[in-house]
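Missing here: one protein chain of the complex. Every other protein chain is in place.
Going by the order they are written in, the chains are A and B; count residues from 1 in each one.
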Amino acid sequence: MSAVGVTAPLVRRRPPASVRRRRFLVAVANNSVLIAAAIAFLAPFVFILLTALMTNDQALSSKLWPHPFAWHNFVDVFTKAPLWRWTLNTLIYSVLATLGVVVSSVPVAYALARLRWRGRTAAFLVVLVALMLPPQVTVVPLYVMWAKFHPFGFNFIGTLWPVIIPNWFGDAFSIFLLRQFFLTIPEEYLDAARVDGCGELRILTTVVARLAKPAIAAVALFSFLYTFNDFFLPLLYTGEAANHWVLSIGLSEFRSLHQVQWNLTMAATLLVMAPVIVIFFLAQRAFVEGVTLTGVKG
Amino acid sequence: MKRVATAAALLALVAVMAGTASGAGTSRSGPTKLTVWVGWSARELSDFKKLAAEYQKANPSVTLDVVGSINDDKIVAAIRAGTAPDVVSSFNSYDVGVYCGTGAWIDLAPLMKQSGISTSIFPATTNYYTQYNGKKCALPLLADTYGLYYNKAEFAKAGISGPPKTIAQLTADAKKLTIRNPDGSLKQVGIDPFIGFYENVPERWIMAWGGTYTDSKGKAHLATDSAWTKWLTWQKSMIDWYGYNNLVKFQAGLGDEFSASNAFEVGKVAMNLDGEWRVAFIQAEHPSLNYGTAPMPTAIPSLYGSGYVNGTIIGIPKNGKHTQQAWDFVKWITTNTHALAEFSNALRNVPSTTASTHSKELTPDVHFATFLKIFANPKSGTSPIMASGVSYTNAVQDFATKWQAGQVTNLASGLASLDKQLDAQVAQAKGGGVP
Partner (left out) sequence: MSPWLVGFSVFFGYPLVMSAYLSFNHYDLLSPPRWVGLANYRYLFTIDPQTWTAVKNTLWLIGVLVPLQVLSAFGLALMLARARQGVGIFRTIFYLPALAPPVAATLGFVFILNPATGPVNTILGHLGINGPLWFQDPSWSKPSLVLLGIWGVGNTMIIFLAAVLDVPRTLYESAALDGAGPLQRLRYVTLPSISPVILFAVILGVIQGLQYFTQAYVAAGVAAGQASQAADVTTASLGYPVDSTLFYPVLLYQHGFVDFQMGYASAMAMFLLAVSFAVTLVIVVNSRRWVHVAAR
């Protein structure tokens, strides 16, 4: 991606005073805007934290600083709402869905990128269309389908299965991303493996998977994040089955379960944000690489 | 790798499905398990559970699994998906038109005949809102009536002797009881007529002007029934007097309706339109509050003493598996005088059979007595039961909120298009398409 160019050797001269002053002012100006922006971005977190530490009456008033600090709010949240169950449900959903996305999208992306077969362009166009299709378009018939399908008397509505299962059949965004990445794998590697007598499947699992680790990691990360935060689909299917709620639904219902105790609601909000932020700090590099990959290759 | 993974997933899926299916408790030896969905939560839910326990003790062949915090959305979703419980209860009758019209709740008439129960043991209004198109798919389970709560301490401070009986008095009293902060914002409000605040919905306020929704042919006539224009005009003039933005800001700082910081209970609003259950809440949360109850003031003097009536309804969804046991429970809880009186005492809701309103078990309460009188008043009315269900009254509410925000320039033409929309909605719900 970088252009090839020949640079003339630069001679470093001390710039005149006026230039230096201007540069310094510009640097300060730049940084001050940065600092101001950082404050603006951090402020909501700070306010939420402060409210989470207030008592209920304080939270309802316009006081800004909690007095005393009610640290036990974070513990109270767990006793007032089935936070653990929601977390479990969310994890089941996210982990199974992410697994499904990775396992199903990689072969399809590979087929679209590297194999030659008839209808390949058409299939890719279909993926593109699926990419930009709002889920609301397909949601009604899918819901009807799940509502009328009762194998062995099992009811899908009210469980998370209708949300998990489609992920095992490929996800348009992941397929797109992986395909773009696979396109950059030099054909020589694949040809070398083919000459060695590997079938396409072996090539996929050994050569390609190893080379594409960052891309696959990015896809897994994004799927996990997306499903962890998903609200609309779980709302549709488990909205009335409280023991199957995920964290996002539980949090939105938290206020009506406990008559808007804002201090507890804010504490719960922070607790829901916490796991994702923790994962971020642990896997910072993977995150940033993954996001970069999406945009730059996309 | 992929094939193994898919196979493993399928196996897991089948295992889970099998496990859940057998755990559904359809055919097991031992007592029949009935799932009961109700709208109550917290204190009121535990009161209902006490009643359920009483029934279980008397009927050991049945166990009741009570689920609270249910609303109409959840009921509808469950019926559509086929996961409805054995007995279901809703806080209001808005969707009775849909429940009965589509058969989502079964017709109880044959079961009632079998058990020898006639609709005459229920008051007339409750009979109206539990049936549609000749199908009686629900029975009333305690009723709600609405009246005026007023803060006697604030009245004394403002020098007002008794509760207002006419709209003119209400307006004057509200203005006297309103206190503003030095910066112009509201500190205390006399009465808040803002649609969307607490219990304020059009169908409860319009009772004071004697308004109706449909003409004799069932077509919406809000544009021609002058009650609506009178009410909306009065309402907007009150809101403009407070200042729309002032009122919105004031409301944003109020406590949640069902918390102990309820605006009336903490004295932030001096008068409030509320239901009879508020008596029990005040008793539990602010027993020292000096307040009184009275019928809502009316624009037409002969209407004074009546009010808006609605109530919790209970029914049996179709595709249930234990219809007979479900019916036995429904029958007991809706007609047994002792059960109704006990439940009424706990919840401070109005008992829903004529017999239970006279029961000696009812603990007398001077505040609650007002509501019993309103309930018995023959002029009291309720919301219309329409095929389009709750979207009917929702559409009226949408219009009222636009009107109070000043977004309707011509009230008459606005009401006329509202009528057209309401009729079109009903036609669509009946499946005939747009007329």
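Simple rule for what comes next: a contact is a pair of C-beta atoms (placed from the backbone, for glycine too) under 8 Å apart; a residue touches a chain by one contact, two chains touch by 3 or more.
Just so you know, these numbers come straight off a predicted model, no measurement behind them.
Enquirer: Which listed residue, B:87, B:138, B:160 or B:201, touches the chain dropped from view?
Expert: Of these options, the touching residue for the absent chain is B:201.
Enquirer: Going by the contact rule already stated, which one of B:33, B:49, B:80 or B:321 would touch the omitted chain in the full complex?
Expert: The missing chain is touched by B:80.
Enquirer: Pick out which of B:251, B:356 or B:380 touches the chain that's been left out of the picture.
Expert: Only one listed residue reaches the unshown chain, and that is B:251.
Enquirer: If the hidden chain were put back, which residues of chain B would touch it?
Expert: Those residues of chain B that touch the unshown chain are 2, 6, 39-41, 69, 71-73, 76-77, 79-80, 91-92, 94, 98, 102-104, 144, 196-199, 201, 245, 248-254, 256-258, 275, 388-391, 393-394, 397-398, 401-402, 405, 407, 417, 420-421, 424, 428-429, 431-434.
Enquirer: Mind listing the chain A residues that contact the chain we can't see here?
Expert: Against the missing chain, chain A presents residues 1-3, 5, 7, 10, 27, 30-31, 33-34, 37-38, 41-42, 44-45, 47-48, 50-51, 60-62, 64, 104, 107-108, 111, 126, 130-145, 147, 166, 168-170, 225, 228-229, 231-232, 235-236, 247-249, 251-252, 255-257, 259-260, 262, 265-266, 269-270, 272-273, 276-277, 280, 284, 288, 291-292, 294-296, 298.
In this section, only the chains that are shown with their structure count from here on.
Enquirer: So how far apart, in whole Å, are chain A and chain B when each is placed at the average of its C-alpha atoms?
Expert: Roughly 41 Å, centre to centre.
Enquirer: Going by the contact rule set out above, which residues of chain B touch chain A in the complex?
Expert: Chain B reaches chain A through residues 1-2, 5-6, 9, 13, 16-18, 20-21, 24, 26, 41, 67, 69-70, 73-75, 77-78, 80-83, 253, 255-256, 258-259, 261.
Enquirer: What does chain A use to touch chain B in their complex?
Expert: Residue positions touching the partner: 57, 60, 62, 96, 99-100, 103-104, 106-107, 146-147, 150-159, 161, 165, 168, 205, 239-242, 256-257, 259-261.
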